[in-house]
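I'd like to ask you about the structure that follows.
Yeah, one chain of the complex is gone here, protein chain that is, but the others are all in their spots.
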Amino acid sequence: MGIVGGGLGSFIGRVHTMAAGLDHRCTLVAGAFSSDPEKSKKTAPTYGVDESRAYGSFEAMLDAESRLPEEDRIDFISITTPNHTHYEIAKAAVEAGFNVICDKPMTFDLAQAEALLKTVENSDVVFALTHNYTGYPMIRQAREMIQAGELGTINAIRSQYIQGWLAERVEDGDHKQASWRTDPAKSGAAGAFGDIATHAFNLGRYVTGELPESVSCHLKTFVEGRRLDDYGTAVIRYQNGALGTVTASQISHGRENDFELEVDGTLGSLKWRQESPNEMVVRRNGQPAQIYTRAPGSGTMTPLAEASCRLPAGHPEGFYGAFSNIYAAAFDDIARRAAGESFERRDTVYPNVYDGVEGMLFIEQCVASHQQNSAWMPLSHPAARR
Amino acid sequence: MGIVGGGLGSFIGRVHTMAAGLDHRCTLVAGAFSSDPEKSKKTAPTYGVDESRAYGSFEAMLDAESRLPEEDRIDFISITTPNHTHYEIAKAAVEAGFNVICDKPMTFDLAQAEALLKTVENSDVVFALTHNYTGYPMIRQAREMIQAGELGTINAIRSQYIQGWLAERVEDGDHKQASWRTDPAKSGAAGAFGDIATHAFNLGRYVTGELPESVSCHLKTFVEGRRLDDYGTAVIRYQNGALGTVTASQISHGRENDFELEVDGTLGSLKWRQESPNEMVVRRNGQPAQIYTRAPGSGTMTPLAEASCRLPAGHPEGFYGAFSNIYAAAFDDIARRAAGESFERRDTVYPNVYDGVEGMLFIEQCVASHQQNSAWMPLSHPAARR
Amino acid sequence: MGIVGGGLGSFIGRVHTMAAGLDHRCTLVAGAFSSDPEKSKKTAPTYGVDESRAYGSFEAMLDAESRLPEEDRIDFISITTPNHTHYEIAKAAVEAGFNVICDKPMTFDLAQAEALLKTVENSDVVFALTHNYTGYPMIRQAREMIQAGELGTINAIRSQYIQGWLAERVEDGDHKQASWRTDPAKSGAAGAFGDIATHAFNLGRYVTGELPESVSCHLKTFVEGRRLDDYGTAVIRYQNGALGTVTASQISHGRENDFELEVDGTLGSLKWRQESPNEMVVRRNGQPAQIYTRAPGSGTMTPLAEASCRLPAGHPEGFYGAFSNIYAAAFDDIARRAAGESFERRDTVYPNVYDGVEGMLFIEQCVASHQQNSAWMPLSHPAARR
Partner (left out) sequence: MGIVGGGLGSFIGRVHTMAAGLDHRCTLVAGAFSSDPEKSKKTAPTYGVDESRAYGSFEAMLDAESRLPEEDRIDFISITTPNHTHYEIAKAAVEAGFNVICDKPMTFDLAQAEALLKTVENSDVVFALTHNYTGYPMIRQAREMIQAGELGTINAIRSQYIQGWLAERVEDGDHKQASWRTDPAKSGAAGAFGDIATHAFNLGRYVTGELPESVSCHLKTFVEGRRLDDYGTAVIRYQNGALGTVTASQISHGRENDFELEVDGTLGSLKWRQESPNEMVVRRNGQPAQIYTRAPGSGTMTPLAEASCRLPAGHPEGFYGAFSNIYAAAFDDIARRAAGESFERRDTVYPNVYDGVEGMLFIEQCVASHQQNSAWMPLSHPAARR
């Protein structure tokens, strides 16, 4: 594994490396931790990486690693830098033949996403996108139960992603996370909507498989002087007639990472909360509500969900476990590719470049709808996973 | 107390009488329980009412009671019939000089609501509307804390009112409640939006006091053959810049009466759920979340909230208690009127005719917005309580 | 209805009258509200009682009411005074032929309880004891499910009743409730164990029907200077081999009325909390946990539980509703007696004099065990309900 990003003070870089290593299937051996070569070298030991493979740029890393013998060379790179840099890094890596695991949102804008899609399609690399919440066992259980028809026809998909860490203008200080996420030059056209509403949209898509048709959106910037939205609500019409809602907030005091998903079908409904990820409640009229839990071996879990557990029931698995599950599935394909076997491109277990394109379309159309007084904007894309 | 409605099989009629009687401040002595005089007489004893005062129509009741000596006559009537009948009953009662406690939504349409407003304003009667959720102690606590500035400027008001009892087409059978509520001739222009979204809208208004400006709405009828909406989402712009959302569902399997309110302000946020009405969580960045409970005597309650409790902390009070609190406040004004004292008309503790007008405006503009492809429709009314 | 107790400042008196009246089956018409005739007269109007029937002693009430014509006379009396007075009031009332609804614990000590049992058995009156928690619909559901064998053989019964209102020495001030409850002359041999552990013991008995065999108990008085226990734990051996635990606290800061019951059987387990009384979770290995709710009409409720509901699913019923259910069942028997019909004495829907004897035995043996270094003391009584 080689990483781009993850310098001192980074949050998501650490998450990627812990997640990647949890199953002892990979070791971090190289990193372009920072664009400052000195800082990169300083960071290396905190990851157990040899200084000789701490690079000052992603180009240097790709270049040097490409020259190494195949058995020494990194098998993939993880991109954990701010959004505006994803595209050129990912493009270069794919073109150099490296598998890529990229943070979300995939690119800075839709045009880049569509270009990257072509690049990936023209390559034979594995490309995964860390919409990590799809890695939770109970989310996969939800998906498999819905695919099996247990909820009937899907009518409604409600998601709320509520945070409070940007309730004040912390971006003016030295809060690195806040600074780039509220900077249109680094984050893209949207703030909260690019950062977290994309997760909410993606999760509804992943769990139900329903294809969106159009979106009406209203965004707000509540904190004075902030340059991107910190709040908003989108209403989504799905092609099958279902209605979706995505509300995202980063200004709700004391709310941590309160991401909630509810799905209503003609035969049942479900509810899941990210902050209590190991349970999901399924309800059907005329029956007691059922609490499905992450309980491998209990007979209550669907196959992929069960395979996504590392611990017995009641031993809480959290954010790492879910993140690791994305990596684990990508590793399966990376191994297939290494073995010269074929692998699925579009309908992967992990979020992929197609999901990335859809995510960028979502962001752009939400912003466009907002700018046109919440007019309905098309939300279907030919590349959408179906 | 005299009641209109509440015949055998009625749900809300019983609630009104239990709620009215909880504090031993009134006794039900008369009722137009049914438009069938025989049925009305049969119902009377189940309420402990003498058959001689069981009437076959509201007109008969008003007429007969008016002739009774003042000390025997009913002091007020409670209207618990389907929506389309409210107006003429209320109008007649007010014009006959009886105080009125009316179920919500106040009338069949906005025009009736505005007409009733005039009737009430031209009278000296007490008029209360049973948006009963405003009677919960913790809701009143929320209101008083917000009024005191504890949450700062209000930015967002999210409410969800999720039920599942209409997930199938039960209205075709002999389900009395379902039949009239899904019948446009009895319920009005909206189904779920008239029945429960009005509560959600009203509660946000009650708790925050913010005045609405415009609304964009999308309604759905998921159950085939149903004639009114059974699902929908409205986005509301408030005059102070806050953004509101109201989602109402009657088709979410297994969801009972899951009405949730979240408010975000610049200094704090709160969350309350009707199914756990005795607690409310208030959060502020940098502090542990705080669980306020219905705990009279603990020093944590605001005055009106504390006065709205009948039991010590931890002894659950529920739907009746809240409903009773509406009655109790109306009784205070009824007593004032009886004593010849003046009483407040617009800014009452209980929901009133002004709230009723706003509720009808909300319903009509939601339907209008929906019919115009979710266009923003004005939502301010000169009669709005402020 | 006539009441003994309930003077100004009383909590439980109001509860009794609200509970009794909720279904419009009775009216409070007389009261010995206080032993001070003036205070009693002053209290009367707050209950809607005519001053002429406000008495200065229970003797006066029994005497005066007995002389009234049968159709005017009270049908029963409710005893809501401190524990040390129950016996003589109840005895006198029963001997005077009045039905009695008595607060718990039934008497001051076991000897009184056994004497009262004889008095009741020699009479033909209805005698109910307000172990009110047995009136919650979900508790009745638990009982009926266990009786139907759904949990298999019962192995374990855990109950915790945790309060915090006596964490400080409030009894020294004018806290009326605290004063008598911590006074051995009024409360009896135990404090927290007499006041709340009896409820916990009773509820386990009611729900499972298992007969106790012996008890080992350790009591504590944590607040300095207090004269009765404010904390303790009892371990109970049941005759079928099950093990029970009862922990009661009145010194746990911020805990309101947190009474929890868990039952384990060979086929399933259940958990219920008084502060969220409308749901109960039932678990079986190999199945998702099931949340049973107070949801009349849903098809998930057992008969008595369903009949114990007054409101639809999701409309919270609380403490009154449960209390009323005790009254309602007693009213059924009072009506039977009035009609000259026979009625069940021992296996009543409501807690009765036999439960009262068991409760007093429990208190006395807990205290005895504690005094003998937690030695096991017998806990079976020939009068126990089975």
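A, B and C are the chain letters, set down in written order, and residue numbers restart from 1 in every chain.
By definition in this document, contacts are C-beta pairs under 8 Å (C-beta built on N, C-alpha and C of every residue); 3 or more make two chains touch, one makes a residue touch a chain.
Quantities reported herein were computed from a predicted structural model and do not represent experimental measurements.
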Check the options C:39, C:73 or C:283 and report the residue that touches the missing chain. C:283
In the complete assembly, which of A:180, A:319 or A:343 touches the absent chain? A:319
Pick from C:252, C:274, C:293 or C:365: which residue touches the chain that isn't shown? C:252
Even though one chain is not shown, subunit B touches it at residues 281-282, 285-293, 298-300
List the subunit C residues touching the unshown chain? 155-156, 158, 160, 162, 164-165, 167-168, 216, 218, 220, 222, 231-233, 235, 237, 241, 243, 245, 247, 249, 251-255, 262, 264-269, 283-285, 287, 289, 373-374, 376
Omitted-chain footprint on subunit A covers residues 11, 14-15, 17-18, 21-25, 27-28, 46-48, 163, 165, 255-258, 274-278, 293, 295, 310-321
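Simple rule for what comes next: only the chains that are shown with their structure count from here on.
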Looking at subunit A with subunit B, do both copies bring the same residues to the contact (over half shared) or different ones? same
Taking each chain's mean CA coordinate, subunit B and subunit C are separated, in whole Å, by 35
Between subunit A and subunit C, what distance separates the C-alpha centroids? Give it in angstrom. 55
Chain centres from averaged Cα atoms put subunit A and subunit B apart, in whole Å, by 43
Subunit B residues counted as touching two or more neighbouring chains: 165, 255
